[in-house]
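Quick one: this structure, given as structure tokens, is what I'll be asking you about.
A single protein chain has been omitted from the complex, and every remaining protein chain is retained in its original position.
A and B are the chain letters, set down in written order, and residue numbers restart from 1 in every chain.
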Amino acid sequence: MVFQIILLIMLAYVVGFIYFGLYRNITARIQGRYRPTVYQSFYDSIKLFSKKQSVSYGWMFYLGPIIMATGAVLTLILVPVFSDSDFLRSVTSQGNLFVLLYLMVLGPLGNALAVGTGGNPFGVMGVVRGLTRLIGLELPFYIAVVGLIIAANSSDIVHIIDMQKIGGLNIINHPLLFIGAMISMVGFFGESPFDIPGAPQEVYSGPRTEFSGKFLALLMSQGSLFAFAKLVLIVDLFLGGADSLEMLVLKTFAIFVSIIFIGIVYGRYKVEQAVDFLMKLPTLIAVLGLARVVWFG
Amino acid sequence: MNSIFLLLNLLPILFLYQFEGALHVSLPLTNEFTLSLIQTPLGSFFAYLSLISFLLVTIAQKSKKLSFSYYALQFLLSLAMLAIVLAGDFITFFIGWEIMTWSSYFIISKSNNMNIKSLQKYILFSLASAFSLIAGIVIAYSFANSFDFVAISNSFESMPFNIKVALIVLFSLSFFTKAGVIGLHYWVVDTYSKAPDLFSSILSAVMSKMGIYGLFLIYGNIIGYHELKIMFGTMLNGTDFGYVLAWIGVATSIIATFKAITQDEVKKLLAYSSIAQLGYIVAVIGFGTSYGVAGAMYHTLIHTIIKLLLFINVAAIVAQTGKNKFSELGGLIYRTPVSFVMLLIGIIGLAGMPPLGGFASKFMMYNAAIDTKFALILIGMLFSGAASFLYCYKLVYGIYLGHPTSKSLESTKEVSIHYLIPQIILALLLVLTGAFPGAFIKVINPILKEFSLSTIGYDGLGVMQSAVGNFNGFFIISAFVVIFLLILLLIWRIKSKAKNNLNRFDISYCGEVPTADTSLHYGYGFGTELYRIKFVNAILKRSSSHFYESLATQTKKTSELFSRMYYGNIHNTMIIILLFFSALFFLGVN
Partner (left out) sequence: MFGLDKGDKMESGFYGSSLKCKFEESGLANTHAIMEKAVRWFESRSIFVVAYGTGCGAIEMPPTFTSRYDAERMGVVGVATPRQADLIILSGYLAYKTLRRVIRTYEQMQKPRYIMSLGSCPINGGMYWDSYNTIKKLDDYIPVDVAVTGCMPRPEAVIDGFVLLQERIRNGEKAGWEKYDENLKFYKDNQKRVLGGHVDPAYETDWYNLNGGGIA
């Protein structure tokens, strides 16, 4: 089991970094630039890990990124990656969707403590923006997840995957919930128009302002692990999971590319605009989907 | 003095050594009325909660010089609460309720911050709660001819429907007032924030729970969830009644959460957060399913632990620094590290994050909502949970993180050990309730039997089973710790030199050099963004105080009207009043 966990983390690390490399590639091409190599994020990570100095403001600052990484790894191992095999089944059966919903916020909150300890007002501003955004951002996603749980009558992800094998994919059965969840996902990936917390032109780099060297590297690495976990979660919930590595890569990449394409064409909302928007249209869409689940099966 | 009352607080355990049936006293007053104390599982659950809370708060009070009368009143209060939760009839219950009100009133009045207006608010609402309670009791007595819980419960079915509804409304109003449901929460914030600092923990952790106990007693024991279902019909998989109650609870929770974020006073934030958390309990208490009851119970326990922890922590900080506002605190993390860790554990619980007990209770409540298919209720709860992260972060940031906002804060020392001991115990409890949710199910199952609901499964001590998925608290917490340590080890081994103990002004500040005069703490501006969000602004700009103030004005005008009848001669006025009532009496007789 330990071996499988290490394998999974390595897979997620590689896939996550390549995805981010591709993300930078695609962004560059859309903007009419040449492009960096696909491995560029990997280079950045190695370089940051081998920096000779990294600044720290005391033990809480030191532990913050580690809590965040812990949250990401825990999320990763609790999401069922392969639907058919027994791969890590004994671990994933311990978690459920509610645990995942909260684990997804645990990391950022842990890091927020480190940001607060760093004492940079811009960092805290970023955190507060992030938490305020969360009020709106979680809403469509919560509704979608609740809809799926009620439809499957189980918060166990494996069960939700199995249900889709019998009754068809959730993306077809519950398209409204899927749209709601995807709009939230754009924000969870830090894409425009919801990239408010780390807006470089406004609040320095937001929560990451004071992080350097190995801490920044850890944040970047956990970011790619976490991104992979989130993609797998969406695939599990709406696309019926994946039974082989190729299907996994194909499905997660499809989701990832669609998120990029949404994100790249928009400007940035202000935080109140984002929450206002998220509370209106996406929530309405998701609630309609939910009503369909609750009242019409 | 402190030690004596510490021992006195331990005394009731002699009578409550068992969970059920260790205590059965009945004291006949007349032929009709009997005072009786009976230990039921529900009662002993709350009895233990209050006993442990009083014990821990008394430990913390050792750090303060308090008078004998204060301790005596507090002991009286603890006995009154025991009387409430162990009462077997409404007379005992009401006596306990009244003693609780008055003894707490005198303790609160001892606070230096207290003003007469807040005190009046407290006593008025307490009296309103008591009046509504006694009205309910009298109505119930007139039908059952007995004050005994069992007798009333037995005769409830045969009462007319409108009487049933009246009873439910009267009792609910009384207990809602105590728990601080939105609209009736007007007294809560003022009282909690102005009461003596350590006593606020009792108010929030235990006294508000008496309202919850009352609700359990009425809905679960006396009326019975089954009867509620028959009375009001079902909706989805729950009851109509539960659905209405759930919306009240969810509205309470959401509104109070947003109000909490914008507070500048630490204890006011905690007070609003207390209202919000009790909103969750009210939301699930009426579901009438095993999971609903279990979730409400679990959250009652967790909220008691968390609010004790947080209020004691804040009391210690206020005692140490003399400041009680976020805009005046800040940067205490390396000056009071143990307090910081304790508060951190507290807010992890308050936010409902997975490794600790806060998540286990929320999971139970969410499961209850899934079980009854109350999807919008569940979303409301999740939404309020997501918003609560903001005030959790404000709490920890405003006090401990960021920069000290004044010179005196920089020389703050760690708080007294008497404050820390109860906090450490509570933090351990919070970890244990998160790691062993199954153990708590074991405690709850007898209560579910008492309510004649089906019991809940558990798999060992670590796993809580539910209809829609299991929660393995032990696995989550151990996996978290293991992964955390491994990553820590990895980062530790990377010899990229971490420059520790950096000066707090050495921050990236666009090339500028901040000084002690630069305002770097974000404690004050926290939550101002919320006013710009339309939906939240709509909530924030409304306040129940308008309603109550206009009510007070109207009442004043009415009494002025009556006072005109008095024209200087007391005898004549008395005679007129006497004649008026006699006329009414005769009319009534005829």
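Basically, a contact is a pair of C-beta atoms (placed from the backbone, for glycine too) under 8 Å apart; a residue touches a chain by one contact, two chains touch by 3 or more.
These numbers were taken from a predicted model, which means no experiment stands behind them.
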{"item": "Hidden partner chain, touching residue among B:S3, B:N31, B:N503 or B:N569", "value": "B:N503"}
{"item": "Missing-chain contacts mapped onto subunit A", "value": "24, 28, 31-37, 40, 43-44, 46-47, 49-55, 200, 204-205, 208-214, 216"}
{"item": "Touching residues on subunit B - with respect to the absent chain", "value": "493-497, 499-503, 505-506, 508, 510-513"}
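In this text, only the chains that are shown with their structure count from here on.
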{"item": "Distance between chain centroids, defined by C-alpha means - subunit A, subunit B (Å)", "value": "35"}
{"item": "Footprint of subunit B on subunit A - complex, ascending", "value": "49-58, 60, 62-63, 65-67, 69-70, 73-74, 77, 91, 94-99, 101-103, 105-106, 109, 112-113, 116-122, 124-125, 127-129, 131-132, 134-136, 138-139, 142-143, 146-147, 149-150, 153-156, 159, 204, 209-210, 213-214, 218, 270-272, 275-276, 279, 287, 290, 293-294"}
{"item": "Parts of subunit B lying in touch with subunit A, wherever the complex brings them together", "value": "236, 331, 333-334, 340, 344, 351-354, 359, 362-363, 366-367, 370, 373, 375-376, 378-379, 382-383, 386-387, 389-390, 392-393, 396-397, 400-403, 467-472, 475-476, 479-480, 483-484, 487-488, 491, 494, 496-502, 504, 507-510, 520-522, 526, 529-530, 532-536"}
